[in-house]
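Yeah, one chain of the complex is gone here, protein chain that is, but the others are all in their spots.
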Amino acid sequence: MTGPLRGLALACRGVSFSYEEARAAIPALRDVSFKLGAGRSLALLGASGSGKSTLLQVIKGLDAPEAGEVLLDDVPAAAAAGAELRRQVGLVFQTPELQLFATSAREDVAFGPRRLGWQEPDVAAAVDEALALVGLPPEQFGGRHPYALSGGEQRRLALAGVLAMRPRLLLLDEPFVSLDPATRRELAKILLRLRADGVSLVLATHDVDLAWALCDEVLVLDAGRVVAAGPWDLGEAGRELREASRLREPFLVDLWRRLGRDVASAPRTVAEAAEALR
Amino acid sequence: MKPAIAQYYPGDSVVHRLDARAKFVAVTGLAIALFVRDSFAGLAVFAAAGVIAYVLSGVPAAWFWRAFRPLLWLVGLTFLAQVLFAPGEPFFSFWIFHFSWAGLEFAAFLSLRLLVLVLIGSVLTLTTAPLALTDGLAWLGRPLRRLRVPTDELALMVTIALRFIPTLLVELDQIMRAQRARGADFGSGGPIRRAKALVPVLTPLFVLSFRRADELALAMEARCYRPGLVRTRLHPLRAGIGDAVLLGLTVVVIVAGLLV
Partner (left out) sequence: MTPPSAGPSEPSAESVDGPTAPEPVAPLLDVRGLRYRYPGASTDALAGLDLSVAAGEFVAVVGANGSGKSTLARLLGGLERPAGASTAVACSHDLLSEDGRMAARRDVGVLFQNPENQLVAECVEDDVAFGLENLAWAPEAIRARVDEMLERFWLTELKTREPHLLSGGQKQRTALAGVLAVPRRALVLDEPTAMLDPAGRDEVLEAVRGLRAGGLAVLYVTQEMDEVVGADRVVALEAGTVVYTGSVGGLFGDGALVRRLGLGLPAAGELALELAAVGREFAPLPLTLDEMLVALGGSS
């Protein structure tokens, strides 16, 4: 890789989408609007079925919105000019097993770059780099069969398969589910590194503490509608909304409030918190 | 994403309440009679019986149509094949095709027969929960147990398959989406290229299904399931007077259809 990655700016304007079901169309997204600056990170929160996964898939272009539009670097993604930008959006699905199919880790990760039409040496370089980035050194893991890896390793391999395509905006759907705490921390570190590299992130998760540690901004969905958006909303109104959508407040934010400190400057990590409280 | 078979429509009509075994026997009887009889008059009798049963079932026309529509292809195809290749004095010929009045009549008869069959069969599947149907079939197949055919296990197998069809479809959709997100293209290229694009889709689907089978087997064992066990049912099959009436009426319809 040469030089740091630059993130894509993302905006959704009045995006609506419904699923066709047997008897009626079920709205999954209703008039969703928000903006995320280049290199910023967004936590997408909300209960199951609130539309988080759908929103990610609409942003990636797997589903076309019925109304509204997705903008990447201010270019409508559905327009001809947006096609190349859309290729720079990476989407990692929740279940790694859904995404792995090749007979070796290296081949699996190479799938995406080859679809981009890259030359073989470039593909190989991208694969090695992505495997190393997710903590699966290519010399050790490259030849392993994806299904012979542990759950946590599979999750990281699926992430590598997307990172090898060098996304400028990375969308992650529940990346922490059913990982043990140590593996969760590993994954969080990888995401922090990507963020430091300038990649824009959208992280759909139920883990508010990790979301707080990783994301600059927050978007809360409830039944397909945006109920809170922007910087972490720390006011009373925000609390009511969170209760309505059954969200807990991040531990450190809650602690800071209950200690009577300024919540706007609550620490992002326990290390920072300990430093402040020593 | 629904399988293209006549989907069960939950309801509480007279037809719904009938025992699955009685309905199955009645439909089988009618189907056999339908194929034995080769006159339009007989067909009309069976069609009338089918229509009456459908009306009594209270299944909305839209629901019925959704199940029925895909099968019209089959009917249309049968008609065409018969019209084009049936023997008889042709009134019009073109290349290898000969149109004759006898051929037209025969084609019309065969297609109508198929239509009536589909109608009668649909009433069964529309008004009978798949579970009740499999249980009914297992019961009717009991004599086969003597021949060491594991009918109850087969019935359970069908139940589980039905239970997991929607899950599998969702999973398939997710896998294809994950591949598309990495640049896969399922819509273009020749047949070989398209078939190749399916390998990355089917591999995870199989792997997941095998793991699912494994976990499911364990969960079933944990709930005391053992093959060959004599099981009871929460909803035992119960035949009543209605079912006797149904079978009686079926006999009447069959006799009438064969004699007119």
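To keep things simple, chains are lettered A and B as they appear, and every chain counts its residues starting from 1.
The rule is simple: contacts are C-beta pairs under 8 Å (C-beta built on N, C-alpha and C of every residue); 3 or more make two chains touch, one makes a residue touch a chain.
Everything quoted here is computed from the prediction, not taken from an experiment.
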| said: What shown chains come into contact with the chain that's not displayed? | reply: A, B
| Which of these touches the unseen chain: B:Arg17, B:Arg69, B:Arg142 or B:Arg163? | B:Arg163
| task | Decide which residue listed in A:Pro137, A:Gly151 or A:Gly230 touches the omitted chain of the complex. | result | A:Gly151
| remark: Touching the unshown chain, subunit A contributes residues 47-49, 150-152, 177-185, 206, 209, 246-248, 251-252, 254-255, 258-259, 270-271, 273-275, 277-278
| request: Touching the hidden chain in the full complex, which residues of subunit B are there? Just list them. | output: 10, 129-131, 156, 159-160, 162-163, 166-167, 170, 212, 215-216, 218-226, 229-236
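Going forward, only the chains that are shown with their structure count from here on.
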| query | Using CA atom averages as chain centres, what separation in Å is found between subunit A and subunit B? | reply | 44
| What part of subunit A is in contact with subunit B in the complex they form? | 22, 57, 60, 62, 87, 90-91, 93, 95, 97-102, 111-112, 115-116, 147, 161-162, 165
| said: Could you list, by residue number, the parts of subunit B that touch subunit A in their complex? | reply: 2, 171, 174-175, 177-185, 199-201, 203-204, 207-208, 211
